[in-house]
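All remarks here apply to the structure that follows.
Omission of a single protein chain aside, the complex is shown with its protein chains in their original locations.
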Amino acid sequence: MRQLLHDMNPSVKFVAVTLAMLTLAFFFDPWTPALFWIGIILMQVFWSRINWKLWFVLMLPFTLGAFGYLWTALVFGANDGSEAILTFAGISVTEEQWQRALSLSFRVMAFSTLSLLFALTTDPVKFVMSLMQQLKLSPKLAYGVMVSYQFLPVLKDEFFQIQQAQRLRGVPVEESWWRRLLNLRHLLLPMLAGAVRKAERAAFAMEARGFTGKAPTEFYRPIMLTKTDFLLATFFLCVLVASCTGGILLTD
Amino acid sequence: MLKSWKLKEIVLMSLFGVVFGIVYLLAIHLGNIWAGVIGPIAYEWMFGIWFIVSIISMQIIRKPGAAVLPETLAAIIEVMLGNAIGPRLILSGVIQGLGAEAAFAVTGYKHFNLAIMMLAGAGAAVFSFVYGYFLSGYAALDPSFVALMFTLRVLSGMIIAGIGGKYLADALLATGSLRGYAISRAKKGDAGA
């Protein structure tokens, strides 16, 4: 049970999540995003084994963002001309504005949680492979992304190594922080130039391994599409429809 | 569309997607902290950062798709890295990329001078703004405030993405590592135009 979301086919999960987000964008009442938010949190609680500590850390900036939305929508909200329900430091807020501000903030929270649901339960490599196998993403592109993705830790190490190597060659370490910041371009350029060469070589390696740009018909580890995936997707949409209806009912 | 692309161009574009995916993510974090304090307008002046990969990669590769694809990839990488705004971001990546791509498409992928780069930056800004208008519900905000956001974003696109992107690509060309790409072939062609 706790493994369900992790095992779900990444493409199906991706489509479900995207659909949910697009749908939510049409609702401006606070209840719909709030209900949906609770729904997906519950799904994560029961069907995944994500690291909740990490989850909270990652949610923190989004929560801040949601707060920013709340007060921007309050202060700069379009005025509908109705009566203010609240006045604070010379800013008056109407019922309508308050509702919308709340809605936008809940939307940020729901979107972020949904994203984390996807990100924390999906293996990136499987995701790309699934995009290629199920959604017919161009294999050239799929493998291109795969290859680039695995350079990520390498680039990180390299950043440090270039820095050390430049010191070794006698590139002076600047004292003031803004000069250091300015000198970052001496690091960024070798990094980018290094990336260009890595790209070229990786492409050579792929070609040398017989990659012609056609999708293989045989996979060492095929990404499967099972009944569970469709059940999960259906459940996902049910939660979505339920929160939309709930939202509409509760607003009236 | 990818038929005419060499594998090494695709990998280069993806790798740029990765590198800038990281840069974008850092920028989002920076922006988020801001945004908590001063609201979504915090992003506007720095929005150009998120368009830059389209412009660099188009300058180097010069093929249809070289703007929209890396931007999309950068967005996918942000999602893959795990702490971005999520799959929705991929869509915004596509739309920003299309904005930049549009600028190159209307000129028939023939010119790659500074003016076109700035136009592409502005294109990305306009497209992304229209999209943001719907998805983030800017309709709920005061029109004059929305206008301010729009202006800031277009300016940022032109300056940070347009001028900055051109500078980076030129500097990279000077390191001699771009042999075998369109930018090297066209070196004498229109660099000064």
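In this document, chain identifiers A and B correspond to the written order of the chains, with residue numbering beginning at 1 in each.
Note that a contact is a pair of C-beta atoms (placed from the backbone, for glycine too) under 8 Å apart; a residue touches a chain by one contact, two chains touch by 3 or more.
FYI, contacts and distances are computed from a predicted model.
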*Between "NADH-quinone oxidoreductase subunit J", "SoxAX cytochrome complex subunit A", "Energy-coupling factor transport system ATP-binding protein" or "Glutaredoxin", which matches the UniProt record of the unshown chain?*
"Energy-coupling factor transport system ATP-binding protein"
*Contact partner of the left-out chain, one of A:136, A:179 or A:201*: A:201
*Hey, which chain B residues sit against the chain that's not shown?*
6-8, 174-177, 179-180, 184-185
*Contacts of chain A with the absent chain, listed as residue ranges*: 125, 143, 146-147, 150, 153-154, 158, 161-162, 164-171, 190, 193-194, 197-198, 200-213, 216-222
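Note that in this section only the chains that are shown with their structure count from here on.
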*Would you mind pulling out the distance in Å between where the CA atoms of chain A average out and where those of chain B do?*
18
_chain B-touching residues of chain A, taken from the complex the two chains share_ = 14, 17-18, 21-22, 25, 28, 58, 61-62, 64-65, 67-69, 71-73, 75-79, 97, 100-101, 103-104, 107, 111-112, 114-116, 118-120, 124, 127, 138, 140-141, 144-145, 147-149, 151-152, 155, 185, 188-193, 195-200, 202-204, 206-207, 211, 213
*If you look only at chain B, which of its residues touch chain A in the complex?*
2, 5-8, 10-19, 22, 29, 32-33, 35-42, 69, 73, 76-77, 79-91, 134-137, 139-143, 145, 168, 171-172, 175, 177-178, 180
